[in-house]
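The structure under discussion appears below in the form of structure tokens.
All protein chains but one are shown at their positions in the complex.
Presenting subunit A:
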Amino acid sequence: MPSTLPLGEPAPADGRLPPSAVAGSRDRAFGLYVHIPFCAVRCGYCDFNTYTAAELGGGASQASYALTVERELEFAGGALAQSGIAQRALSTVFFGGGTPTLLPSQDLSRVLQTAKNVWGLEPGAEVTTEANPDSVTPESLAELARAGFTRVSFGMQSAVPHVLAVLDRTHAPERVPLAVEWARAAGLKVSLDLIYGTPGEELSDWESSLEAALTLEPDHLSAYALIIEDGTALARRIRRGEVPMVDDDDHADKYEIAENMLRGAGMSWYEVSNWARTGEDQCRHNLAYWKGHDWWGAGPGAHSHMGGTRWWNVKHPAAYAQRLDTGASPAAGREILDETARYVEDVLLRSRLAEGYLVAGLQPEGRHAVAGLIADGLIEPADAFKGVVRLSGRGRLLADAVVRRLLPN
């Protein structure tokens, strides 16, 4: 079951943004997120806004989906221009889901082309798509590369069959090396997503998965602790006692294992759950979220951010298509952040990055908390002396607690 949208104020039908969002837009980087809300099957742990063909009752919306999204991109171009937001070329584009590669490559390429038509791409722009290992072929990947994609992020999750089974993953582990090879051959950079802490996963299972991932020498790797989301099939199975509850200490052990093995393999963390081989390989689109840059999120349930205004689209693909059919904004609601909320988000998001948060940017409560955080081993002392709050290994595992200590009550 997809998770719910936040509550906010109504968003205007013409997509117009408030003056606060316009101010300073010229100097901010701009990205595009395109949501593809389709999956072949729904994984038991997943609460993303995605639907199987059966859930949608026919493939019609899937076939016409690219067209609908293109309409939103055109609408976006108009709305931004009308609001007086600076016209900027895209620095990053990210197709996420769902399973973007469930759509034909031509569809993804068309959408990317439309985005180029509306805004243009910066030279060296990063263009990523997420992909399930069993939803790509050598041809489809080559086609994407030709269209301008530069990166592919595979949902590998694990290399261990019994773990993949609990996660309801359909791909065979052997599929992953193939998919990576094809992507490389097409000239795409490769990222792998792993999940740890799945019920029944032993420490050695996790080590095997990391091992398997590292053998493939990915440019980038995300390792997420499994979150048991309300309303998912996995949550129900745990409640019924069919599989054991996941354990925070187990998560901590596995995070430490990941950090050690990834560091050993020459990768460095740049965000709590993300590691890259070089600075170049960091996912710039991902960083844009943490740094509070501007992006337009297209597709049902997609979130956007523009200079302190956040909004989100209606969730269901049918409702979404309907809005665009009538020429109205697909936004379901929005939130214009005040000074306080902007500060809270800034600390909340940036402090999770390896580049850290400038002590000078903290309000007094935050500055006063720094010494205690050093004493508790939660931030790196040497960086703190240089004026940067940077999470230590232990601090990354307790990042939410660190953030609470940095922020006023």
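Odds and ends about this structure:
Convention: contacts are C-beta pairs under 8 Å (C-beta built on N, C-alpha and C of every residue); 3 or more make two chains touch, one makes a residue touch a chain; residues count from 1.
As a working rule, contacts and distances are computed from a predicted model.
Think of the chain that is not pictured: of "Indirect positive regulator of sigma-B activity", "ABC transporter permease", "Elongation factor 4" or "Alpha-D-ribose 1-methylphosphonate 5-phosphate C-P-lyase PhnJ", UniProt labels it "Elongation factor 4". Of the listed residues A:A86, A:V243, A:L349 or A:V388, the one in contact with the hidden chain in the full complex is A:L349. Considering the whole complex, the residue from A:Y255, A:W275, A:Y320 or A:Y357 that touches the absent chain is A:Y255. Across A:G297, A:P317 or A:G356, the residue that sits in touch with the chain not pictured is A:G297. Considering the whole complex, the residue from A:V180, A:L210, A:A235 or A:V272 that touches the absent chain is A:V272.
If you put the missing chain back, the residues of subunit A touching it would be 6, 8, 33, 35, 48, 96, 222, 224-225, 227, 248-249, 251-252, 255, 272-273, 286, 289, 295, 297, 302-305, 310, 312, 335, 341, 344-345, 348-349, 352, 376, 378, 394, 396-401, 403-404, 407, 409.
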